[in-house]
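Sharing a structure below in structure tokens format, with a few things to ask.
For this view, one protein chain was removed and the others were kept in their places.
By letter and in written order, the chains are A, B, C and D; residue numbering begins at 1 in each of them.
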Amino acid sequence: MTEKQASRTCLARLPSGQVRELTEKDLHEIDQLRGADDHVVWLDVASPDAKDLALLREEFAVHPLAIEDIEKRRQRPKVDTYAENQMIVAYEVLPAGKGADRHFTLGELHLFAGKGYVVSVRWSASPGIADVEKRFRQNPDSVARTPGALVYTILDAVVDGYFPLLDTLSDKIEGLEDRILRGGQISDTLRSILLLKRAMLDLRRHLSPLRDVANTLLRRDLPLIDDVSAPYFQDLYDHIVRVLDQLDLQRDLLASALEANLSVTSNNLNAVMKRLTAFTVVLMVPTLVAGIYGMNFHFMPELSWPLGYPFALGLMLATMIGAAIFFRARDWF
Amino acid sequence: MTEKQASRTCLARLPSGQVRELTEKDLHEIDQLRGADDHVVWLDVASPDAKDLALLREEFAVHPLAIEDIEKRRQRPKVDTYAENQMIVAYEVLPAGKGADRHFTLGELHLFAGKGYVVSVRWSASPGIADVEKRFRQNPDSVARTPGALVYTILDAVVDGYFPLLDTLSDKIEGLEDRILRGGQISDTLRSILLLKRAMLDLRRHLSPLRDVANTLLRRDLPLIDDVSAPYFQDLYDHIVRVLDQLDLQRDLLASALEANLSVTSNNLNAVMKRLTAFTVVLMVPTLVAGIYGMNFHFMPELSWPLGYPFALGLMLATMIGAAIFFRARDWF
Amino acid sequence: MTEKQASRTCLARLPSGQVRELTEKDLHEIDQLRGADDHVVWLDVASPDAKDLALLREEFAVHPLAIEDIEKRRQRPKVDTYAENQMIVAYEVLPAGKGADRHFTLGELHLFAGKGYVVSVRWSASPGIADVEKRFRQNPDSVARTPGALVYTILDAVVDGYFPLLDTLSDKIEGLEDRILRGGQISDTLRSILLLKRAMLDLRRHLSPLRDVANTLLRRDLPLIDDVSAPYFQDLYDHIVRVLDQLDLQRDLLASALEANLSVTSNNLNAVMKRLTAFTVVLMVPTLVAGIYGMNFHFMPELSWPLGYPFALGLMLATMIGAAIFFRARDWF
Amino acid sequence: MTEKQASRTCLARLPSGQVRELTEKDLHEIDQLRGADDHVVWLDVASPDAKDLALLREEFAVHPLAIEDIEKRRQRPKVDTYAENQMIVAYEVLPAGKGADRHFTLGELHLFAGKGYVVSVRWSASPGIADVEKRFRQNPDSVARTPGALVYTILDAVVDGYFPLLDTLSDKIEGLEDRILRGGQISDTLRSILLLKRAMLDLRRHLSPLRDVANTLLRRDLPLIDDVSAPYFQDLYDHIVRVLDQLDLQRDLLASALEANLSVTSNNLNAVMKRLTAFTVVLMVPTLVAGIYGMNFHFMPELSWPLGYPFALGLMLATMIGAAIFFRARDWF
Partner (left out) sequence: MTEKQASRTCLARLPSGQVRELTEKDLHEIDQLRGADDHVVWLDVASPDAKDLALLREEFAVHPLAIEDIEKRRQRPKVDTYAENQMIVAYEVLPAGKGADRHFTLGELHLFAGKGYVVSVRWSASPGIADVEKRFRQNPDSVARTPGALVYTILDAVVDGYFPLLDTLSDKIEGLEDRILRGGQISDTLRSILLLKRAMLDLRRHLSPLRDVANTLLRRDLPLIDDVSAPYFQDLYDHIVRVLDQLDLQRDLLASALEANLSVTSNNLNAVMKRLTAFTVVLMVPTLVAGIYGMNFHFMPELSWPLGYPFALGLMLATMIGAAIFFRARDWF
């Protein structure tokens, strides 16, 4: 996870439907914009420093516990309702770094939504936020008619980021199944299974509470969500549930793959043992023949046959071939 | 899944109980029919194009999010309640293509039900819809007295399509069990198990939310469902639960089959090892005898016996047979 | 499952507490009896034909969906509430046929209870119904003071039939455990486990919704159940829960048995391998000795010892016995 | 389970706080005592006979279904509420008999609590009842100020009896784990695991509904439980939950032990196979050497070396030791 450089962007949708970008020195104006019914101010903070936190505390009435959460990070997805605003914590899929080991990284995102404003806090470059910002600049009415609509748009961008990841995971599992059934290198396969499992459990741990977040937003009577937004949040909820369903299906498939792996290993062992048995018998039979003609009895007619030696070699060959055919027919070879 | 050619069929049940098919140019009349208490207009759209979507948006007041769902496809079975109508998403069993690998395909189906009309949107030839359409044409009162009744009839046809599939799956599992107990080719069996498991998880993923859909239709006070329809939706719910029960039972059986497979493999290994042991001993004993009479001691009375050689061969044979009987008695051979 | 011959029995408890059997030609009287407060008419139909269905539809106001359920059969246990009456579907344990494979058969039973009457529909000879019928004839007040009481009596007889079956299953599982620990024929044991598992899952599938049925009867305010009957339905519910508890316990034991089976097989393999190792060593050591004295060196003092040959045989025997004792002490033999 | 001899004890706490034991002939007085606000009559019946049941039915208004439960026995823990009284079924831990196989026995206990009286029915010597009886005789106010308090005292004694049993089970599981990790006799260990599992499932089956009993007593507004008793029943509930928690933990540990067992067996097999491989190689190499010098070539210089024989023996020894060191270094020996 590459930490983004600290940055602060503040956009406002004016009642006229226009966009205005607030610069550092305009920040004292936030007061006037914030709280007005027909404005939506969106402050996006990347990697907040002490000054940012002070701004949040003072201008946006962020609760001390929420500030503490920002400072500590690694929060669970949740909705916390404070007197002045709601805090929502969510995680976004980020493209994994160069290290091939991990399949993805998750970027933490804290949203604060109050009357007339939304604040987003994050610690890494966020494709979701960047996309929403672009759409905001182009057509603020399509994404930020109300703070609730802006929150929906951001969360929707976040959740949509999970679908390509799921497809990747699905491909990896099918690849693993194939590798297992073909009987590839076990310890590599196992390492991949354990890594995938860890990744999926990790995903689940961040998505399952996110479903509760969506549910809370959907059901509880928050001022944030008006009647027009309701179907949108229903849609968001449906998407998260779909991701979770898919994830559970994949975990189940992975568990089966692990079991199948054991079966395959066990079966390979069978094959090896059959081959060992076949080899052993095929080699021991002529050795016995050789042993017989190596005995020192005085009266062994074969020994003085002119063709005794070729006869013995032939006997050996015949028994070897016989045994080989016997085992080949049983598919032991 | 063979995508059906785009097509549009629009039937109306007139108050007189007659059927009228609306052609392309009658579509401006929909306005008049739709919303009337005693009409039911059914528009069935296969593989909707932009023009169809416009029609839905304008004539049937379909919500933008629902339009988006149609465009994106791959929705979860759900009921979404909008101001003007309800959207229901369901999946229908379609006969699998030629490829032997998959056991079935699922066809997505979006239904919109509002005052006086039902719209069905789908992307493939649908046996269920075709059947309902036939019954509609023959006797509209039996399937479309109200929009709710039409929705029930369609969903019932969809759910009934799962029962033959379940029987097929059940047969396959019994076949697998037999194959496992008889000890067939492991890796084929495993591949079948994993494919079946994937199919069943997939089915479950589409059916489990469908149960919630039926439950929602049953319990929530939707204008769609009047007192007369209620037992029908109860019946629908019961059918879905029966399918799910059966599916869970089959998954459980499949899991046991996988475990049994491991046991069988492990047991086969035992049998192979016992045979190896038996072969080894049966061949090593005469080899030892041959070794003994191959020693070069000057004073070995047997060597000069006239019948020494036959005696040795007999000894070998006797020990071999003895060992063989010993192991045969223990069922190791 | 031997389908019973179609038959129809109709008994009525008169207000006087007497029993009256209605013959075919009395059936037009049902109208008068049915619906009276102080009568209970019980119509029992085995393997209903079209005429029976017509009777149900016309005289007992059975809903078309319920008629359809009778025609289709294989319904889930459920309570369906129609305007005129309740339908209850339950399954009864029937003695298994001659085929040793299945442990039992389940007989479907549809009950309809309305004001003043109960109808039972079934497809096989039913010990439960037979027993209730006998008690009805002897003392109608003990089983049919109200329709609710008659429904309870029938369901109670049905549920009581599960207890002996559970005991049989329990014995079979203990037998399997013993067989596994003693290490019997694996594939037979596995077949038994899979069959038992299938039987128990099947049972569960029919009993678990029956619990919901009992719960519905217990909690919902049905006219069927008055205050006096309530404790009886509580009792019925308790019995079903007890059966299900027992069944879950047995499934858990069966799962453990399957796992134990794997452990035993794996352990047997250990034993076989140890024996193979022991045999191999015990036979290879004297073979090596024989090999040594079979070498052709010119100067091998032992070869010319008068007692060289017995010495070599003794050495072989000594090393064999030594190896055997070594492995015996480690319990490998 | 040694059935106790039938016996009947009847104690009464008089309003004065004194104890009075009612003899057989005082039983007609029960009528007067029972139902008075300030009396608590406790009738304890062991192994009830027909006369006892008649007494319960007539003097204590026990419902026919409850009488039937007593006659049938093997009830599930439950609270049944009748018009006149509540019936509570619970199970008590009894010291196991001599047979070493079972870890404990459970004694069934039926309690009836009504206005001014408590009846306990059981079928074996009960340490819990005996203890409460002793405390009742010494200080009736401490255990029987109200019927609810007496019920609590009895159930508390019953539940406290589970804790030593849990400790015993915990020790057994730790013992099993040790045995498994040390690699003891598998089939004995397995038998112990299966027995323990059976015992724990059995315990769970009797305790889990007991929790529901405590919960029912705690939450439902029964006349039995006044405000003063409430924290005591809360305490009872907490104890049962603690027992169940512990039991679940132990079941989980047992399941891990079974899995660990499989791993250990599998690993032992590895060790055995490595040893077999090592033995095989160590013995085959000198056998090969002996075979070489047993060849009959006319020109084999070593054969005529004066020290050829010791050289060959040395070579054999050297290769054996070399192979042994090779395998020992890999820890295969």
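Basically, a contact is a pair of C-beta atoms (placed from the backbone, for glycine too) under 8 Å apart; a residue touches a chain by one contact, two chains touch by 3 or more.
Note that this is a predicted model, so its numbers are computed, not measured.
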Next item on the list: Using the definition of touch stated at the top, determine which of A:Lys51, A:Arg73 or A:Arg198 touches the missing chain.
Entry: A:Arg198
Next item on the list: Return the single residue from D:Leu195, D:Leu222, D:Val241 or D:Leu315 that touches the missing chain.
Entry: D:Val241
Notebook entry, point to check: Of the listed residues D:Val93, D:Ala144 or D:Leu269, which contacts the missing chain in the full complex?
Noted result: D:Leu269
Notebook entry, point to check: Which of A:Val19, A:Leu53, A:Leu276 or A:Ala324 touches the chain that is not shown?
Noted result: A:Leu276
Checklist line | Absent-chain interface as seen on subunit D, which is shown | finding: 177, 181, 183, 231-232, 234-235, 238, 241-242, 245-246, 249, 252-253, 256-257, 259-260, 262-264, 266-267, 269-270, 273-274, 276-277, 280-281, 284-285, 287-288, 291-292, 294-300
Notebook entry, point to check: Footprint of the hidden chain on subunit A, which residues?
Noted result: 63, 65, 75-76, 78, 80, 82, 186-187, 190-191, 193-194, 197-198, 201-202, 205, 209, 258-259, 261-262, 265-266, 268-269, 272-273, 275-276, 279-280, 283-284, 286-287, 290-291, 293-296, 300, 302-309, 312-313, 316
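As a working rule, only the chains that are shown with their structure count from here on.
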Notebook entry, point to check: What shortest step count links subunit A and subunit D in the network of chain contacts?
Noted result: 3
Next item on the list: Count the residue numbers both subunit B and subunit C use at their shared interface, divide by all numbers used there, and answer same if that is over half, different if under half.
Entry: different
Notebook entry, point to check: Measuring from the mean C-alpha position of subunit B to the mean C-alpha position of subunit C, what distance in angstrom results?
Noted result: 26
Notebook entry, point to check: Taking each residue of subunit A in turn, which ones touch at least two of the other chains?
Noted result: 294
Checklist line | Chain-level touch network, classified as line, ring, star, complete or other | finding: line
